[in-house]
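Take a look at the structure set out below.
Note that one protein chain of the assembly has been removed; the remaining protein chains are unaltered in position.
And now, chain A:
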Amino acid sequence: MPNSSLNNNPINMLHQLKRYFRASSRLLNTIEVFIDGNSIQVPPTFTIMQACHKAGVNVPHFCFHDRMAISGNCRMCLVEVERIMKPIASCAYPVSPGMRVKTQSEMVYNARGGVMEFLLANHPLDCPICDQGGECDLQDQSVVYGYKQGRFLEYKRAVEDKDYGPLVTTIMTRCIHCTRCIKFSEEIAGMPVLGTTGRGRETEVGTYIGRLMTSELSGNLVDLCPVGALTNGPYAFTARPWELRIINSFDVLDPMTPAIVVNTRGPEVMRVLPRIHDEINEEWIHDRSRHAFDGLKQQRINACLVKTQDGFKEIDWEQAINMAAEKLNQVSGDEVVGVIGEHMDLEAIVAFRDFMYRLGCENIEARRHGIQVSADFRANYLMNSKITGVDESDLVLVVGTNLRTQHPVLNARIRRCVTQNDLKVAVIGPSESLGYDYKHIGNSAKTLKEILDGTHPFAKKLEKAKLPMLILDSSLLKREDGEAIMALVQELGNKYKLVNPEANWNGISILNSSVGNIGALELGITSKHIPGFKPKIVYLLGADNFRPEEIPEDAFVIYQGTHGDEGAYRANLILPGAAYTEKSGTYVNIDGRVVMGRLATSPPGQGRSDWEILRALSEVMGHTLPYDDLQEIRYRIAELAPHLVKYDYVEPYNQTEWITKAKKGDVVESVFADQVDNFYMIDAISRASPVMAKCSAAFNHLKNSNFVPEFPNR
């Protein structure tokens, strides 16, 4: 695809093939098997189903899921193997040399028909009122394997519905006991609250004691359930899959930018689903990514507003732009401050940057509350080990963050590596249940110092580790001793093999909290902090998480954004912008991966893409920005940093030599606190979302209760 020419570059090849090398010895010896008479070479570790998939033969299945353990209990995947009398479950049976598999024989059809008949014996005939209709595995497969007539005269069984909270609706009568949801909660979410009770006909899936599923990843249960037993609560009965338009995009509410599908019907976003992207989110997204989009329909700013004595008054674009221009013309550039919001796209940021610089304003702030990193080199602010680096690493030290609430998807990946790759995890900071065993070794920067001195027992482990990783939350860098902490971490990096030029490995991974922040840093925007500086005009570009005390009382505030939140509340002039589903925008994630969010619907009312507003304003002010359409603005981005137009690609960068040395200083011994007190409401969109409000009401008190299953800290 577009990257093929890039892959020929040696540096890149090394970067990407490193992982394959490790696995190659295992992959090299293959055996021959025959699927429906066709010979195929597969590794001996494959199951029959994997071999069939490799041969391009589809095997129907319910319980098998390639990211979870094999349970082999639905029996839908039966195939015939020569010289074996009975049909066998292909998902659980390993291949052997010369095996001859038949997937289309009469025996197979009969066996699958039988399984289907048993499944349907107790499955309700409620497809017309079932939300899964149209995307149901059982429905699809019964079209092929189902019999015309039922032979069961008994009553169908009925099962009481369970309460999984506001996000997952259960109709447990439809459950076919594939146990995918149980495996998910145990293996991926790390929260073993689901299980089966009873036997045979009485089997039920649920939480034993009526507990809610409080995982941040609980929405994924709905995607996993092959039938309509677990369905999307907020989406219930609103649309059918065949009415929906599918837009492949990336989510910006999570700084990992997981790949998502935005489903729209007409002008409305109906739901958000994850897309498979092995290098970002595998196939999971957290509940805020999935459900907070309904905040896009609430509290929206859909017209230009100006603050008057009796509240906000609606004005049209011309008046609004003229007013903004007039105000900005009255002051000199250095009396203006620009603040870039969390969800801003690169297009908006570059237009904002150019516009502000033309005014003579150098004071653009994107680092929320002043994160003290330098934008000079990319290694200063990105996750240098990459998200996939978790798979290779053998020791992770998490500093100053609760990964489960801050980065649930990354946490799921770490959890997988803990259970599969024997990854060891240690935490300095909040000690909460992460869903896997970890060692809590400290609370403050003191521990970092001890490790550096070698007096802490963890130092020995760090010394022995081959590819250690240190995950540092960017919130630590906005403390007053932020730079000193960074310096400490860099020293650690040099002392232990966190930074290892031979292996082309830099384990110092900074987790930024928002794409707007990363985007600004990518374009080289850092603010000069001037203490006591009182701006006359503050331009908030979608910024809601600012500190109100930093804006003087008498400053004129222009808010360009989407929601009636903190920013709009303080604003004197409001310009309606577009949210992430309403514009085509480029974003950079914590990895440095450049992703393109696609336009799914148009902004409500008078809303416009953010860069267009800035372009119009600049023209009125006589500093016209030199681009008229998206293409041209992307050329401009490429001019500033050419790697920012290589989509869905992580540009390799010098991560071992070119790093800005942080200034050493004294660290304060205060505790690294958990930064997210309410996972469901952290930005303007999620604060406006009714679903997120319901979630915080339903889950937050449970999360803080003592009954959360704790994993003993080893």
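Simple rule for what comes next: a residue touches a chain if its C-beta (ideal position, glycine included) is under 8 Å from a C-beta of that chain, and two chains touch if they have at least 3 such contacts; residues count from 1.
The definition used in the following text is that contacts and distances are computed from a predicted model.
S.K.: For the chain that's not shown, choose its UniProt protein name out of "Ribosomal protein/NADH dehydrogenase domain-containing protein", "GID complex catalytic subunit 2", "MAGE domain-containing protein" or "E2 ubiquitin-conjugating enzyme".
M.R.: "Ribosomal protein/NADH dehydrogenase domain-containing protein"
S.K.: Touching the hidden chain in the complete assembly: which of A:Tyr147, A:Tyr635 or A:Trp658 does that?
M.R.: From the options A:Tyr147, A:Tyr635 or A:Trp658, the contact with the absent chain belongs to A:Trp658.
S.K.: Among A:Pro94, A:Gly198, A:Pro267 or A:Gly524, which one is in touch with the chain left out?
M.R.: A:Gly524
S.K.: Tell me which residue among A:Ala375, A:Ala487, A:Ala503 or A:Val620 touches the hidden chain in the full complex.
M.R.: Result: among the candidates, A:Ala375 touches the missing chain.
S.K.: Quickly run down the residues of chain A that touch the omitted chain.
M.R.: 6, 9-12, 333, 354, 356-360, 362, 375-378, 524, 526, 528, 623, 640-643, 646, 651-654, 657-658, 660-661, 663
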